[in-house]
Each structure stands twice: as C-alpha cells, then as structure tokens.
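Missing here is one protein chain; the remaining ones are kept as they sit in the complex.
Let's turn to chain A:
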Amino acid sequence: MAERRIRRARDPLGLKRALSDKLLPGLVAAMALLAALALAGSRGAEALKNRWQHGAAAAVTVQLPPEQSGRMDEALALMRARPEVAVAEPVSPDRMRELLRPWLGEVPALPLPSVLELRLKNINLDPAPVQRALSEAIPGAEVEAHGIWVARLAALARSVQGVALAVLALVIGVAVAVVAVATRAGVASRRQAIEILHDLGATQSDIAGRFARRIGLLAAGGALAGAAIAVPALAALSGLAAPLSGGVVQPWSALPWLDLALLPPVAGLIGWATAQFSVRRWLRRLP
C-alpha cells in the first residue's frame, strides 16, 4: 500500500493510466517487427550485391577440358598476353569446391575442371576474340562471359536494398506519427492535471519529460517484444535464403543481431523525442 502510494505520487499526471501500456507498445512491436524484416532484407540484399559485384569483376571464366588440364600455365600466359585482359588468375580447387557446394554438396572425390578467372579491362569488351585465340591454342577450351548478367543481378540486389530502406524509413515515419497521436491523446486526457502542475510552477521540461520518459519506456518495451518475435521469423527466412547466397546454413550467426539489439533503444529514443516535441508544442499555449 505504502509502496503503491509512492509510485502514484511519482506520477502526478496519472500517466500510467492515461497512456495505455497495451495499445502503444503493441503498435510499436508490430512496427519493430517490420523494421527488423526490412533491415534484414537490406543486409541480405547488400551481401548478395557485394558477392555478385565481385563476380562481375571476374566476369569471364575459362574452362579447360580435363584432358588439357596440364596446360594451365600455358593458358594463363596466353590470356595475360591478350590486350583485352586486365587480370587472369587460376581458381584454386578449394575455392572451386566452395562455389559448387550449394549445388553439388560435399564431394571430395569429384574431379574438378581447371578454371581460370579473367577480368577484362572493360566489362563491355567483346570476349569473342579471346575465345578464338584460346581455342586455337588449346582445343576444347571454353570461354564463358557472364558479366552482363551478374551486373544485372547486382543492380537487382541494389534496388531490393533500396526498397528495404524505403520501407524502413516509412516504418520510422509511421512510428513517429503513432507516438505523436498517442501523446496528443494522453495530453488531452490529462489537460487539467497539466494545467494544475503548470500553475504550481512545474517547468515545461518537467512536464514534457514526464510524458517523454513514459512514452520512451513504452516504445522501447514494444520494440523489445517486436525484436523478440523477429528472431525466429528471420532465422526461418535466412534458412530458406541460404542456398541463394551460396553460404552454409547457419541461421543464428546470419541474423542481424546488432540491428535487432538497436531496435529497442532507437524506438525508445524516437518515442522520447517525439513526445518531448509534441508536449512542448502543446505547452506553448500556456503562459
């Protein structure tokens, strides 16, 4: 009883009741979940983009048939001599296995083709003369140019990332609006109490601070719940997406933990700042 009385006394505006501890946190939780999905989508698209851009740089691969695999050095020298070629490097068997793992799984005994990666001086150069020179020297050698496709995929990943960031900005905007509306409702239902505190000598920052602390806390709590729901959702999604990003399936380490951990404090800060602004704006009408 005594404890309850003190808690009440610390809340002279009655904000525990005026600002519902269900509606606002619930809305913020839903938005935090959306923000987590958008952030994870943006991170995933970014990883794909980097991977593919790297691929686009090594835009041409040269494959020697197994019976010619002894002539790797010769092929390398030939390629490095071509004016169109900036860099030519052999692909190590380890890297090869890693590239093929999502498609073939772990097959240590499989005979791997000998592959060179070329980067042309300019992505728009025609690889046909390189192909002709090579197949004259080493019969059966194949040149495959996929730079244009990889570049398009990277552009796609970039726009997916852009959309995800736009969704994130939208979620933040809606969160600010929701907090502003909730604050205004709280102020309206406590208008008399605010005026009494004001007349008794409470400062603007005192009154605005009481609202801001309460709303910041509710928003942070809601975001914590939203982030908690996001963890299993994202783990499931990243499990589904793993083959696409060519990685090993390790959903727990693939989650954007830092982003998730930042959601509650950021939501709390947004709530706090929005409430400060809305209440101070309202208080301007009092002398």
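Criterion: a residue touches a chain if its C-beta (ideal position, glycine included) is under 8 Å from a C-beta of that chain, and two chains touch if they have at least 3 such contacts; residues count from 1.
Everything below uses one rule, namely that contacts and distances are computed from a predicted model.
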item: Missing subunit (named according to UniProt) among the choices "Sulfate adenylyltransferase subunit 2", "Energy-conserving hydrogenase (Ferredoxin), subunit C", "ATP-binding cassette domain-containing protein" or "Cytochrome c, mono-and diheme variants"; value: "ATP-binding cassette domain-containing protein"
item: Of A:197, A:231 or A:269, the residue in touch with the unshown chain; value: A:197
item: Where the unshown chain meets chain A, residue by residue; value: 5-6, 8-9, 12, 14, 17, 192-193, 196-204, 206, 287
